[in-house]
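Only one protein chain is missing from this complex, and each of the others stays in its spot.
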Amino acid sequence: MIGNAPFFAVGVLFLMGLLGIFMTKNLIKIAIAVTILGSSVNIFLVALGYRTGGTIPVHFLAGEGTTMVMPTPQAMTLTAIVIALATTALLLSLIMLVWRHYGTIDVDEIRRLRG
Amino acid sequence: MWGKVYTGFGYWDASAWILFFFIAAFFTLWLRSQGRSDYKKGTEQDEIYWSGNEVPEDGEDITVPASSAYWGFRKALEPFYRGLLGIHTGIATDIVGYYVMTVAFLAVFILLV
Partner (left out) sequence: MNWNDHLPALILIIPLFGAFIAPICSLGGKTARNFLLVVISFITLIVAFMLWRHVLANGISYYVMGGDKFNLSLPSGMALPVRIILEVDAFSAFMALCGAIVSFAGALFSVNYMNRFSGMGRFVSLYCLLTTGMLGMMVTGDIFNFFIFIEISSIASFGLIAFWRDKPTAIEASFKYALISQVGSMLILIAAGTLYGKYNMLNMAAIGSVLKMGTMEKLALVFLVGSLAMKCGSFPMHMWLPDAYAEAPTGVTCLLVAVSQASLYGLMRVCYSIYGAAMGSSFIPWMIIVFGLASMFFGVSMAVVQHDIKRLMGYHSVSQVGYMLLGLGVGLLVLDDARAMADYGFTAIKGGVFHIFNYTMYKALLFLTAGAIYYATGKRDLNEMGGLARRMPYTTFMFVIAAAAISGLPPFNGFVSKLLIYESSFAVHPFLAVVALVTSVLTLASFVKVFQTAFLGPEKNSLAKIQEVPAAMLIGMAVLTAAILGASLFPSWTLSTLVEPAARALVDQSGYIGAILGGGM
């Protein structure tokens, strides 16, 4: 049970991110909630690769340990972090432009496209 | 290349349709050519009839705008459109909300069924 603790943390963070998107009206807080959502998925990916008693997945000058953790989810996580970075940068620049045009960053006020 | 498309229940033949179209077009154009061509262009005989009123110069004033094109359809289905347009609020978090609710609904029901 204690070995599943990372996955509980993933679930809690994911729900926090998701609830953050709906409970707040400020666009920047929504962007922060999306970032928390991305972080929870990254923790999920890293936690998937763990093998009991494993050491770092480096073969050269390895030392005595023979079990290694899986390197593939680590590569996946790095890629996902970079992508989330690019998306967050774009989201924040769009929020800045929204503020410049609409004068408000309340999500209920930004509704010129509706119906 | 000009073959028939066989669906399981019948077939569609594009060349037969085009042949019938040309036959019908021939008859239509022949009927149209039976009209009179001895009217004087550019005079009163060429004007449109607008229920006896003055025809305005600017085409702007005699067009029916697009928003009133299907007003009868819309008025008849007013309760449906009120509900449908009520869902499309345009608020960003509502859009994400419908998406999350759909995925949650699918996740719950796929584990039950």
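Here the chain labels run A and B in written order, and each chain numbers its own residues starting at 1.
The working rule: a contact is a pair of C-beta atoms (placed from the backbone, for glycine too) under 8 Å apart; a residue touches a chain by one contact, two chains touch by 3 or more.
These numbers come from a predicted model, not from an experiment.
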Field: Contacting the left-out chain in the complete assembly, out of B:10, B:35 or B:86
entry: B:10
- request: Spell out, residue by residue, where the missing chain touches chain A.
  value: 18, 21, 27, 30, 34, 37-38, 41, 44-45, 48, 70, 72-73, 76, 79-80, 83-84, 86-87, 90-91, 94-95, 97-98, 101-102, 110, 112-113, 115
Residues of chain B (touch criterion as defined above) contacting the omitted chain: 1-5, 7-10, 12, 14, 17-18, 21, 57-60, 62-67, 69-70, 73-74, 77, 80-81, 84-85, 88, 90, 92, 94-96, 98-103, 106-107, 109-111, 113
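In this text, only the chains that are shown with their structure count from here on.
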- request: Report, in whole Å, the distance between the mean C-alpha point of chain A and the mean C-alpha point of chain B.
  value: 46
Query: Which chain A residues qualify as touching chain B in the complex?
result: 18, 21-22, 27, 30, 107-108, 110-115
- line: Interface with chain A, chain B side, in the complex: residues 85, 88-93, 96-97, 100
